[in-house]
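Beneath this line is the structure, given in structure tokens, with notes to follow.
Right after this comes chain A.
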Amino acid sequence: MQNLIDVQNLSRAFGKTRAVDDVSLSVSGGEIYGLVGPDGAGKTTTMRLLCGVLRADLGQVTIAGFDVGNQPEQARERIGYLPQRFSLYGDLTVMENLHFFAGVRGLGRKEWLPRAREILTFVGLDEFADRRAEALSGGMRQKLGLAAVLIHRPQVLLLDEPTGGVDPVTRQAFWQLLFRLLREGVAVLISTPYMDEASRCNRLGFLNRGRLMVEGSPQRIEARLKDRILEVEGGPRVILERVARDDPDVEAAHAFGDRLRLRLSRAGSAEIQSRLEKAMIGEGGLVGRIGPSPPTIEDVFIELLEESDA
Partner candidate 1 sequence: MINNRLLSLVRKEFIQIVRDPRTLYFTFAIPVIQLFLLGYTATTDVRNVPLAVFDQDRGPAARRLIDAYLAADYFRVIRNVSSEAELRKLIDNGEALAGMVIPPDYGDKVAAGRTATVAFVLDGSDPNVASTSFAAAELIGQAHSSKLTVERLVRRGVLEAMQPSLEVRAQVWYNPDMVSAFFMVPALIGMILQLMTSMLTATAIVRERERGTIEQLIVTPLRSWELILGKIIPYVIIAFFDTLEILVVGTFWFDVPIRGSLTLLLALTGLFLVGSLGIGLFISTVARTQQEAMMLSWFTLLPTVFLSGFFFPLAAMPPVLRVISYVIPLRYYLIIIRSILLKGVGAGSLTTEIVALAIFGVVVMTAAALRFRKRLD
Partner candidate 2 sequence: MPDLIVHVDGLTKRFGSFTAVDHVTFDVEPGEVIGYLGPNGSGKTTTIRMLLGLLLPTEGAATVLGLDATRQAEDIRPQVGYMSQKFALYDELTAWENLMFYAGVYGVADRSRLTETLDLVGLSHIRDERAGDLPLGWRQRLALATAVVHQPTLLFLDEPTSGVDPLARRAFWDLIYGMAEKGVTIFVTTHYMDEAEYCGRVGIMRRGRLLAMQPTSELKRTAFHGKAWDVYARPILEALDGLATLPEVQRAGLSGDHLRAISRTDLQADTLEKGLKALGLQDVSARPTTPTLEDVFLALSD
């Protein structure tokens, strides 16, 4: 599948702050790319640059073959953008809202109605066509938002934190819709602060302070720390943590629920494990279990953050 989203060396600053700093990525049709990062990392700014709402200082964005800088209108026709604070018109019905958004997108009188019905069926809102938007539940409103940005059949879908604080049931339903879109060949770029949502994406990019720190499929990212994560069950936490942090092979140690999660500087081995266990017991700690644990993308991001702070 061809690249529907192609970003090269994108940069944008606000005053002295580099909101987006030399970001390059690409997403092909039928693929979902997750842009992960904390608040202020530059996710929303990147999205805005991609749809041409904001002008880039440097770099190039190509959407479905059209340069967003030189051919903004053609590019925008092919983009569906659901911003973080997407407002619907509360006093308008579902259908009226769609009519409005279709009209804004240039859909003529003959086209919009069948398309609106089609899209309502797709998102599962066909029974609620005449309900006022303000009377919809949070999940339904989300679906309406999605319908509104899909009405003109975009090839590229940009979603800025679409599932913030939302019911898991709603989130599931939303993702099922996204999967169906992927099957139709749409390229999806979704930004999210949630690690578990990120792990659903085909590929991820971790954004921090405007820079893309790592990229790849969740599994490839996790593989960076292959065999380097150990988990210890036991206590007291202070003792175990101290022993772990003093160990030359341990880079970081953090408590996690009732377990201690260690990141080693090299691949773990039975020798390292037994050394740690002995040291912990020696200091008066109790070790219930010590063993390897599959690394998570959060582990990787933390390693990257700690490296960049150092």
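Inclusion criterion for the candidates: all candidates are chains of the complex that A comes from, given by their letters.
What we mean here is this: contacts are C-beta pairs under 8 Å (C-beta built on N, C-alpha and C of every residue); 3 or more make two chains touch, one makes a residue touch a chain; residues count from 1.
Note that the coordinates shown come from a computational prediction; the quantities given were computed from them, not determined experimentally.
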Candidate from this complex that touches chain A, chosen among 1 or 2: 2
Candidate 2-facing residues of chain A, complex: 30, 32, 37-41, 138, 164-172, 175-176, 179, 182-183, 193-196, 199-202, 208, 217-220, 236-238, 254-258, 298, 301-302, 305-306, 309
